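All protein chains but one are shown in place.
Should a chain be cited, it is by its letter among A, B and C, assigned in written order, with residues numbered from 1 in that chain.
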Amino acid sequence: MSSDPKIEGYKFKPGYSGMAADTASDQTMFKGVHWGKAMMWIFLLSDTFIFSCFLISYMKGRGSTPEEWPNPSEVFALNAFGVPVPLLLIAIMTFVLITSSGTMALAVKYGYERNRKMCGWLILATALGGLTFVGMQVFEWSKLIHEGVRPWENPFGAAQFGSFFFMITGFHGTHVSIGVIFLFIYAYKTFAGHYDEGKRGWFTTMKGDYVEIEILGLYWHFVDLVWVFIFAFFYLW
Amino acid sequence: MHVGFIFLAVIVGSILFHIFTPWYWTDIASNWGAMDDTITLTFWVGGGVFVAVCLFMVYCVFKFSYKEGRKAEYKPEDKRLEKILTWATTLGVAALLAPGLIVWNQYINVPKNALSIDVMAWQWGWQYRLPGEDGKLGSTKVENINDNNPFGIILEDTNGRDDVLIQSDVLHLKNNKPVKILLRSVDVLHNWYVPQFRAKMDAVPGTITYYWFEPNKVGEYEVLCAEYCGVGHYAMRGRVFVKNEEDYKNWIKEQETFSDLIARQKIIEFSETKLAKK
Amino acid sequence: MSEDINENKTIQAQSSETISGGETGVAPDIDYVRPAELADQDLYHGHTFITKWVFCQDAKVIGVQYFLLATFTGIIGLILSWLMRLQLGFPGAAGFMTAEHYYQFVTMHGMIMVVYFLTALFLGGFGNYLIPLMTGARDMVFPYVNMVSFWMFFVAVGVLLASFFVPGGPTGSGWTLYPPQAILEGTPGSGMGIILMCVSLILFVAGFTMGGLNYLITILQARTRGMTLMRMPLTVWGIFTATVLAMLAFPALLVSALMMTLDKVLATSFFMPTILKAGEVLEYGGGTPILFQHLFWFFGHPEVYIVALPAFGIVSDLISVHSRKNIFGYRMMVWAIVVIGALSFFVWAHHMYVSGMHPWFGFFFATTTLIIAVPTAMKVYNWILTLWRGNIRLNTVMLWCLGFIVTFVNGGITGIFLGNVTVDVPLSDTYFVVAHFHMVMGIAPLMVIMGAVYHWFPLVAGRMLSEKLGKWHFWITFLGAYSIYFPMHYLGFIGVPRRYFEMYDSPYITSAVGMNQFISTSAFIVGAAQFILIYNIVVSLKIGKPAGKNPWQANSLEWLTPTVPPEHGNWGDKLPVVYRWPYDFSVPGAKEDFIPQTTPPSEVVETEVEKT
Partner (left out) sequence: MDEIKKEQTTTHKIGIYLWIWGLLFVLSFFSYMVDWYQFQGLLRWSLILIFMFLKAGLIMAFFMHLFWERYALVNVLLWPMTAIACFVGLMVAEGKYTLFSRLFYFFVEGGQ
């Protein structure tokens, strides 16, 4: 965290010389980083490549179709008080997801302060934010499907629009949904005090620790991060 | 000991095989002698390295095989040797790369006087279209392809009217005249490949790819499909005749143009409607 | 649970602190190693047959499971290759062989060998078994996830093999699965076959990701005391870098498989342009087939190194141990592995020079590709320089290594042909390519696998394999395989395209009938020779010479376990402490010709050992 962890017999150096020393040292390369946290980071790196491949395909596909690409700001407009507001729903979804990201960040902080109640409630809030997001996505999908947008065709222009839209937001939505499920589980585990008493996991028989909240937090922020890119490339382009 | 000798035999055998092989490339019939030259260059440099490395290995096997009580040398690193080897390899690689890039530059830049030929591929066959007197090919569209318009030429495009249509897998080329092969496919990937011309490129549905060459030897050649395209891949052959100017002119005169085709169809249509009226 | 082990650990950590004595004014102890950063890993020990041998969390058992399942699929791949060679050498000899079947066999052979055999064997098999042992860990860091990884692989193989039994059979679109033909009529297995293939690949990637995270975190975060990255055996470096590549390259495969499934099932047009089929325009339109090729090779090229890098690493260790000499230029070797791995993400389109992509890409990819040749060549030099002035034991293991050097150099050099854009134009899509990649990523890694089996079998089973059978196995395999693939390059020079079911009606190809028959015959013999190994293993398990501890006098940690074969938890009560690299062979002044990694400096002060 803010200051380097204390490790017996190891002197931390800052910056790149610290990086060289960490890399050259024995036992661990990421000093003081929990195994699970390191795993989550590497997994997210791999997941970044998945989403990058999706977005690159989308970019290539959109860039090479001679047909007109539907204008997202019209397609995703929503009528508010009788006036079509461009990207209204998307803006709200973004707002909700960022809100949930913020509550997650605070949950991690309170987790490390071993503030069980606060941590649990914040995770629950995050989960509800995620649930709202998924709900709005369901609404958005059904609205588009109602308007005739299909993965293989749509009334607005290039057929690839629907293909990429459903695939990319679907894959992102799956990530959010998985995250929501885990958030609820972790909220339960937090309130039940599994992280305070180091209760072993159901399957993995590993001892519980508040670091798990941070690990889940990384995942959740990543989902938010991906949304930033989808928002920019899919809705604003 | 026998280990070293067998490995030695493998290396010597490889060299002998190369010298006496009855299987080697076909006589080149296009301007891409430079490709053969780059292959030859790579062959000698690479082959030399292969033989040198393997011979050194065999030498080590002979010289340093296990003897009770002998101690191997203890020398974790030799910075100087490693540096020399790195630079020598880099130089060698650069020497191979440079000619490759130069020839590639020629390969993708088509000479101005090249004759564009539309090569249309489908599962599993070829047909060709040559520009008429205007020297231009008409644009095409897959959706337009039907019995009356086998090449899918866009009717509004006047460039297409005098295009010469060859609805068979036999293409004739003029000797010493560069051609730009414009490849298109209506279904899956194909590749129009004549081994004697050396050059090749995939035909990709949804876009048009190209390459060029200049045939320089009169004769008959076989076209092979060189990109896997389904069960008929191996049977997707065609023929190319490279002819001198006179023969070529005689051949092209006999071919039908798109306007001829349209006219013929009109006559047929006319007679058909007449028949129907009767 | 091993609470008692934890306590032992604490005592040990404390004692090493007292030894250090840095603050007490005594001269610093040369054997000082920092205390453990982490408490000892607690492991779940299985008690029933199911938890011990089936759903087992011990990386060593998982490694063996991976090894056996991969070998099983590999044998299926081998049989498919026999059938292909039968058709090519003696057309019509097998009555049932239609073009459809031929292409299905080609496809399944390719996919099985590359992904389900070599990748699974090197990373899942050797990775699982060796990483914890060689880095001095008790097990993988997430044993449960590791177990799930294997069973995902199991399901993936099941789905793959199921495609043989669905209507239309397995996909016959070539292992590259290029659309549009992969999902159109006219290609065998374009219905259920291709869908099952994509599903199987997605499962494999998911399963592999679980395993891969384990390998990486174990290597990065769970090494034993004194084990720095630069003291790891090259085997671990090879597997490590290959796993990194896999983690970053498989996503592209996953995405392309997913998109192709959607193209097939939902009729989206990611890769499908307007297509005319049997006079009808299909419902597709606007997609680009070349996008799939980019995605596929963004995975596909690193995949080549996923197979090659572990082989590089393992062979370095085998050569060093059996020539009783330190690996020459260890640092260079490590950097070469890392650089090759990093560069492999920038070269993918050298598989696509004649695919119709942007023509300028040829310059970029030819340059990056040939740059890779430099670190690769350095590795070759270092292998032969390791032999030089060594004391080479010409046992079976070393023979496989020598075989590897010959085949790898051969295949590497033909790689320079194909990587150099102009040279590639006449040779691509011909048998030259087939010969090249079989030599460099088929035979060469296989040589290493065989060498590794002979080398580590005594550790896994506690008994030696028969040397006599091993030598027969080697010579038949090496000479046979070389005589398959060396002449095959010349078929490519002639211009014979690959993936031809029959080829004899062209005059200049007809000349190669004799060669094809020769190649096929060699292939039958080489394939059959592999059963010598299986026989050898089965027999040696029963009557092999007991291996004892460290039969090869090696230095690396896996030979230094308290029990042979190592038990769950690997190290008994005390984790090993590492003081040196694993290559201190034939150190001048030392009593024996090897100094294990756990030997503290105080025991070898009188030698001229270099500090590592």
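Throughout what follows, a residue touches a chain if its C-beta (ideal position, glycine included) is under 8 Å from a C-beta of that chain, and two chains touch if they have at least 3 such contacts.
This is a predicted model, so every value here is computed, not measured.
Counting contacts over the entire complex, the absent chain touches A, B, C. Within the whole complex, the absent chain has one touching residue among B:H18, B:K71, B:K141 or B:K217, and that is B:K141.
Across the entire complex, the residue among A:T23, A:S142 or A:T174 in touch with the chain not shown is A:T23.
Of the options C:L213, C:I290 or C:I595, the residue whose C-beta touches the omitted chain is C:I290. In the full complex, the hidden chain is touched by chain B at residues 116, 136-141, 154, 156-157, 159-160, 182, 184, 206-209.
For chain C, the residues touching the absent chain in the complete assembly are 37-39, 41-42, 221-222, 248, 288, 290-291, 294, 298, 345-346, 349, 357-358, 360-361, 364.
Remark: the residues of chain A touching the chain excluded from display are 1-8, 12, 15-16, 18-19, 22-23, 29-35, 38, 41, 45, 48-49, 52, 56, 59-66, 73, 86-87, 91, 94-95, 98, 101-102, 104-106, 109, 112-113, 198, 206-207, 209, 214, 217-218, 221-222, 224-225, 228-229, 231-232, 235-237.
Rule of thumb we're sticking to: only the chains that are shown with their structure count from here on.
If touching chains are joined by edges, the resulting network of the protein chains shown is an open path. If you tally contacting C-beta pairs for each pair of chains, B-C comes out on top.
Each chain gets a centre from its C-alpha atoms; the one nearest the centre of all protein C-alpha atoms is C.
Chain B and chain C have Cα centroids lying 33 Å from one another.
Chain A and chain B have Cα centroids lying 48 Å from one another.
Counting partner chains per residue, chain B has no residue touching two or more of them.
Multi-chain contact residues of chain C (touching two or more other chains) are listed as 286-288.
Residues 99-100, 103, 172-174, 178, 180-181, 184, 186-188, 273-277, 279, 281, 286-290, 323-326, 328-332, 354-356, 359-360, 362-363, 366-367, 370-371, 373-374, 377-378, 380-381, 384-385, 387-394, 399, 402, 405-406, 409-410, 413-414, 416-417, 420-423, 425-430, 475, 479, 482, 486-487, 490-491, 493-495, 497-503, 505-506, 508, 511-512, 515, 583, 585-588, 593, 608, 610, 612 of chain C touch chain B in their complex. If you check the complex, the residues on chain B that touch chain C are 3, 6-7, 10-11, 14, 17, 21-26, 32, 34-36, 38-39, 42-43, 46-47, 49-50, 53-54, 56-57, 60-61, 64-67, 70-78, 81-82, 85-86, 89-90, 93-94, 96-97, 99-101, 103-105, 107-108, 122-123, 142-143, 145-146, 183, 186-189, 191, 193, 195-196, 198-207, 209, 222, 224-235, 237.
Residues of chain A touching chain C in their complex: 7-10, 23-33, 35-36, 38-39, 42-43, 45-47, 49-50, 52-54, 57, 60-61, 64-65, 67, 151-152, 158-160, 162-164, 167, 203-205.
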